[in-house]
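Here the structure is laid out as structure tokens; the discussion comes afterwards.
Omission of a single protein chain aside, the complex is shown with its protein chains in their original locations.
Each chain gets a letter, A, B and C, in the order it is written, and its residues are counted from 1.
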């Protein structure tokens, strides 16, 4: 059943993980959302701090004091929707305690994305703590799962690389246009690593630098394979995903290299993109290669495709904190509660610069 | 007389200078403004292009095709409000032709900011082309001129450095707390130079670099002096303003050095700031030095002050394209049309990264 | 015949194109070279300016006044070695006039790199102006052509992308380890576009941005194919090269995706790299993915390779202005004059930040 929009006005919404980069973006977006009343925000070790103290840019915008996560769980029955923006592994301790039947939960970590818990354990290097709940979770790549999301009460929000790469590849794979070998080169900005500091995030080392990381090993790969139906051993396509750290604050850019199957026509490529995204409010099909400034501060995914002989290149750009995290989570909330899909997501920061 | 809010709904608004950075920001903000219908946009040499072609980030957000400036002038009687976001000197050819009595005009160039046309000629290195109109213009530093702006039909929107420095200094100067010599060191990002390219804006030279420019000669100095009442030769305070190019995209940061007059007390400093900005929606008084991420993508001015012995430092941060240009222009429109001062400017508040 | 080191001391060296980024790097490196006497520098429209005025960072380092190119040509018989660091197409007007028999010429443009002039015309969009001279030119990828360079009097210095990608791929292709389809994703910094300004080089647009350009069409592709022996239609390997603009000042990073041929063993990959570069002073084989800070300001090429199942990823990093231009040109000069290959290139090694 698709939820009716809230009668009495506003959805009561909570955020766990308020102190992180994604938590800050969620709070910013939700504070401006016309159908939302920001009700609870939880921060781990900084519980008790005002949101405006954790995120000084939200001073005068969000007027909430954080509680701890246990308190948020206890009070979760007051909420219509709860976003979990916590480090990987922490949602396992929370989701089983969220028993309020009306509550919808949107988890932004990797904990409930992979249907096969052994894949999770292999890629996240920890036990899966709540395999029993996996069947309840819908994978929240909105453009590809809108109908399921509309009736879901548990949504696993996609990873940032997975969002960009899957939207770039899904039309080609679904239509069977490309051969088994697909190579993806993708780059991320430093917000993609979260607010914690490591030597690799030191400004002096990240600036004016570029480096591949997790060679052959990024944990978003199985998520993409699952979405594309490639986890099936009988699948006719396999993927190499190479991720890179770029001197960007925000953004994911993906360059997808594929080869047309024999018989596939160059013009089929554009046709499947146009058809797949005909009604997508947040996908823009571009003739020119998209750049990150076009999507910065927005929930858009910008895509272009290019064919030369039998080779295809698809280019995708998103803002990792918005379409790659907080924005898509709100988009999913909108769909799950029967609100207009773009509610609260039209306002952009940054104006392309 | 304060204008009544538009009865029938929306203000019809036009923008001249749609292809520039400031023009793009105006279009973005106005597109999300709840009381505005974006009606006309003019672009000089690129007239005829869609806004989404001039600013690909506005694809799907602004659906307008640009006309040329002459057409916009001809059709200006259709508008309630016209923003001129043109290079210095170009407004002189337009303002005299805007004869529609109901039209309010907000000029974002330096053309009508200085009351004394000879000062304009000295600092902008060209003749003043419309001195006759100067008396009609109100200087649009909203926080300091709100009452005049409310009844104005011609508004000269302040410069970006002038906005930051004047808001940082005005409370101290008005209260007579500081001695004659005030030194200001200020930095700007590269959007402050506009979308035209020069060698100094080459990414290779601007990145990871820092340099003073226009030593003793920035054209915003007389604007600040005028606002502070220091243009008067009898004034008891004079200013040195040194501007710098920093490797920033957006932002103005000002560091104001002053010395307390004998008899002024340290606690007077905070008192005059709190009093001056008690009801200002877009000024945030900070205990910590403000940084540009706090104001990025917002219309806020963040200020802090610090006293050590007889020395005072005031720190100010704004987004040059928003509070320093397009945002303050919309804030002035709101005041001039009797709308809530924050209308259309809250939605995109925040960012932080 | 390999040239003997100069008896009487120093090589007399000239540089045409002194005002560009590459020209500046050449002058800097040559000024510190123990076997060089910087003798002549030519600058086009800025002829007559001191080098220290064109490049203020060289004040106190290079004490030369530039002449125009015609003068440099006239006086070229005074030189042992002439570097041409001019825009593509300009060397055609100069090389035929350089008739001094002892003079060695190192051209850093694309003009003499491709043996087939029709490929040049297709990729550089202009006629080839000196096809008759092509047989005299040796392609100056030092590590792969050292013997030919040692006796050459005309050297076509490789392009920056071509240097990185060819060094990354040549061992695999020469050993026949990989299948026909190779996908390369590469990024460049803004110095790669030279000192001229274009909108895409505006700091506001280049910073914090990432975009693909020349999709399927970069002019270094045929250069790489030629080096790898893939220009031959019978070749068993073809390449897709996708280049990207990153917010870097300096650097080329290449990510090469290939698939092992059936029968090729994982351990063969490392073996061919170690063998190929066993005696290369400026190639460092790395276990970890190389980053651009490791090679910044140096003539090194850092390479790593990674195998997963049948897929191979090779990563390469160079400084585009040094190994990708001025440094390799000096390395070639060293080889061509019988000097130690590292002469003048060790002193400035390092940096790292």
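We adopt the following convention: a contact is a pair of C-beta atoms (placed from the backbone, for glycine too) under 8 Å apart; a residue touches a chain by one contact, two chains touch by 3 or more.
This one's a predicted model, so the numbers in the text were calculated from it and none came from an experiment.
Undergrad: Which of the visible chains would the unseen chain be in contact with across the whole complex?
TA: Within the full complex, the chain not displayed touches A, B, C.
Undergrad: Just name the one of B:253, B:323 or B:346 that touches the chain not displayed here.
TA: Touches the omitted chain: B:253.
Undergrad: With the missing chain put back, one of C:261, C:284 or C:306 would touch it. Which one?
TA: C:284
Undergrad: Could you please point out the chain C residues that touch the chain left off the display?
TA: Residues of chain C in touch with the missing chain: 21, 24-25, 28-29, 32, 55-61, 191, 207-208, 249-250, 281, 284, 286, 288, 293-298, 300, 321, 346-353.
Undergrad: Mind listing the chain B residues that contact the chain we can't see here?
TA: Touch with the absent chain occurs at residues 181, 183, 185, 187, 189, 204-205, 208-213, 215-216, 240, 242, 244, 246-251, 253, 255, 257, 259, 289-293, 296, 306, 308, 311, 313, 315, 317, 353.
Undergrad: Which residues does chain A use to touch the chain missing from this display?
TA: Missing-chain contacts on chain A: residues 21, 189-191, 195, 197-199, 201-204, 206-208, 247, 249.
Everything that follows uses one rule, which is that only the chains that are shown with their structure count from here on.
Undergrad: Along the graph of touching chains, what's the shortest path length in steps from chain A to chain C?
TA: The fewest touching-chain steps linking chain A to chain C number 1.
Undergrad: Using CA atom means as chain centres, which chain is nearest the centre of all the protein shown?
TA: A
Undergrad: Cα centroid separation between chain A and chain C, in whole Å?
TA: Each chain reduced to its C-alpha mean, chain A and chain C end up 41 Å apart.
Undergrad: Which integer distance in Å separates the CA centroid of chain B from that of chain C?
TA: 47
Undergrad: Please compute the C-alpha centroid of chain A, do the same for chain B, then give the distance between them in whole Å.
TA: Chain centres of chain A and chain B, defined by C-alpha means, are spaced 36 Å apart.
Undergrad: Would you mind listing the residues of chain C that make contact with two or more other chains?
TA: 189, 204, 208, 247, 249
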